[in-house]
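Could you have a look at this structure, given as structure tokens, before my questions?
Every protein chain except one is present and positioned as in the full complex.
Going by the order they are written in, the chains are A and B; count residues from 1 in each one.
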Amino acid sequence: MNLLLKEIRHNPLLWLLIFVPVLFAAQKLRPEAHTLLFVLSVLAIVPLAALLSHATESVAAKTGDAVGGLLNATLGNLTELVIALTALSAGQYMLVKASIAGAIVTNTLFMLGGSFLLGGLKHHVQEYNRVSARMQAGLLLLATVALIIPSAVANVESAAKPVFIQQLSVGLAVLLIVAYGLGMMFSLGTHREIFASAEQGEEGEAPWPIGLALVTLAGVTVLVALVSEIFVESVQQAAQAFGMTPAFIGFIVVALVGGAAEMASAFSGARKDRLDLSVGIALGSASQIALFVAPVLVLLSYVIGPAPMDLQFWPGAVVMILIATLSAAFITVGGRSAWFVGVLLLMVYLIFAMTLYLLPPGLQ
Amino acid sequence: MNLLLKEIRHNPLLWLLIFVPVLFAAQKLRPEAHTLLFVLSVLAIVPLAALLSHATESVAAKTGDAVGGLLNATLGNLTELVIALTALSAGQYMLVKASIAGAIVTNTLFMLGGSFLLGGLKHHVQEYNRVSARMQAGLLLLATVALIIPSAVANVESAAKPVFIQQLSVGLAVLLIVAYGLGMMFSLGTHREIFASAEQGEEGEAPWPIGLALVTLAGVTVLVALVSEIFVESVQQAAQAFGMTPAFIGFIVVALVGGAAEMASAFSGARKDRLDLSVGIALGSASQIALFVAPVLVLLSYVIGPAPMDLQFWPGAVVMILIATLSAAFITVGGRSAWFVGVLLLMVYLIFAMTLYLLPPGLQ
Partner (left out) sequence: MNLLLKEIRHNPLLWLLIFVPVLFAAQKLRPEAHTLLFVLSVLAIVPLAALLSHATESVAAKTGDAVGGLLNATLGNLTELVIALTALSAGQYMLVKASIAGAIVTNTLFMLGGSFLLGGLKHHVQEYNRVSARMQAGLLLLATVALIIPSAVANVESAAKPVFIQQLSVGLAVLLIVAYGLGMMFSLGTHREIFASAEQGEEGEAPWPIGLALVTLAGVTVLVALVSEIFVESVQQAAQAFGMTPAFIGFIVVALVGGAAEMASAFSGARKDRLDLSVGIALGSASQIALFVAPVLVLLSYVIGPAPMDLQFWPGAVVMILIATLSAAFITVGGRSAWFVGVLLLMVYLIFAMTLYLLPPGLQ
């Protein structure tokens, strides 16, 4: 417990934890103040995600390489998963899908581009392990194919279409999880020596004892779930109040909030010239969401949700995911980076953000 | 003749030749048993394709480098050509187009992916001549452009559209054949030293004497034509009986049957760590179908078919061809392979196969 308090004292991000009790108090006192609740829940999720991420890493560090890698790979995006599950059980499928698409795009463009830019402003040219980047890019492209196919194939309306899309989505979800599992066997198992430099943990942050880590993991997950519930309830009205489109909220705001903790790690790695770490976090997180979180949500929708969820996305989202993953693949072929490479990726992200911000609701 | 019998005795694939007479007998006795005739014709085509392939290589080996390369390049997909010609003269243009698209996709994803996986399970990391792979990928991308353009440009319905698509298809067919010819000049002529390692013949299989090879070539081609006729006649009803969609039959079944012999060579090359051979067969065969077989069928449709055939494909097929050729191009940039690379390609193939299997007929 002392350790936890010490960590909180040294990490300014965790001072935001104060917003967790403030949020719960505000919800009791003013349950109809949606905009206030929205802002508070955003501020509360950021430090919780940081704690969750550190707890996961601590458990992973204690359990040895294989199990640890597995844990990191499945719980690394626990925040995104919990937010999406809350939205799923509330039947808000458009928000779930927008947040999945947004997380993929934000990780491959904003997190990767930001790392290249911040690292490049300090270091003239940076190098990183391109084998690892290529594998993640390959997994991402596979997931993109799975997301394109339902829309590309079934472009005619027909009574048989909904059933087809449902069956196909379940099949695709299973295939993606299998591919993700085989990818872990490859990078943590048979060919781990190729990925060596990309797997170093982050120095400086000592892992917690296993007991503290497990308790934090459980407790914070519950808190994230409670905060997410308020977030999901208030997001629609808050969007209207801010004049933001629902697409912009789901794609940009939720993705930035859910990934804030990882972004902090990726950006700090890039400044320390440890670009392997940044690229690994950015692309690894994107492929985890595409090949693990998204399929798990499809399968869980049969248990939790009011109705099954499919993998058919809004065409604009599919185009953005495709462009984002192709950009990441094209950019990381060389394994070298300078500040302008980051600018290119961030510009593509800005184009998407601007488009979603301006997009009239009727056009989605 | 002894040589032929000896080869048959040593090659278990050729024992399937017994199904050729069985098929002809079955057609005489039970002409209405479509499902039986379909299964028998599939079983009969596989060994005939293997014989055809060996005969072509033997003739090529005897005629010297330039003519031999030309022969291999034009007759290498003789089985696919004969099946497609039979379907063409029966006016089954949807089957022709599905089998062209399916052959390109099957060669670039299933044959290439299977080679990488089977080779990678035995060898930790394999290398191959990426110059040759890049050239084939470039030719394939050119053909893909030719297949995309008619659909991409003419997205408005109009009375002038059918004439435009016909003229454009003939023009594209001529351009593709010219590009294919120039590609051969490049790889067999002016720059053959770059492609050196990719052109070794397959060891172990001694070429036949020229007389035997020519007679086999002629005789087996006739047999393939006769078997194809039964195959094309029975495929529709058999598909219904098996609960398969016509798209699945054309895309997946016909392509796997027509390419079985080449697949056996490609997979066995990969196991022997001769990945140059496997990549050469897979991509070479795909670009041959896209740049030679498909355009020849368009031009021949003016002579043989009941009506001219165009190069406009079902949009879903265009997307699949595009994804398949881009995947092959992205994967082969590095010139190195491990088992997981094969898994990625095979996963994309599985996504396509599953989609086509589930696709309701009304949505195509």
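The rule we apply is simple: a residue touches a chain if its C-beta (ideal position, glycine included) is under 8 Å from a C-beta of that chain, and two chains touch if they have at least 3 such contacts.
Given the structure is predicted, the values throughout are model-derived calculations rather than measurements.
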Revision key, fill the gap. Contact with the hidden chain, among A:A160, A:M244 or A:V343, goes to A:V343
Study note, to complete from the structure: Among B:L23, B:A61 or B:L172, contact with the omitted chain is made only by B:L172
**Study point:** Contact footprint on chain B, counting only the chain that is left out
**Key:** 134-135, 138-139, 141-142, 145-146, 148-150, 152-156, 158, 160-161, 163-164, 167-168, 171-172, 175, 178-179, 182-183, 186, 190-191, 329, 333
Review point. Hey, which chain A residues sit against the chain that's not shown?
Key: 124-125, 315-316, 319, 323, 327, 330-331, 333-334, 338-341, 343-344, 347-348, 350-352, 354-355, 358-360, 362-364
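We take it that only the chains that are shown with their structure count from here on.
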Practice item. Quick one: report the Å distance separating chain A from chain B, using the average Cα coordinate of each chain. Key: 41
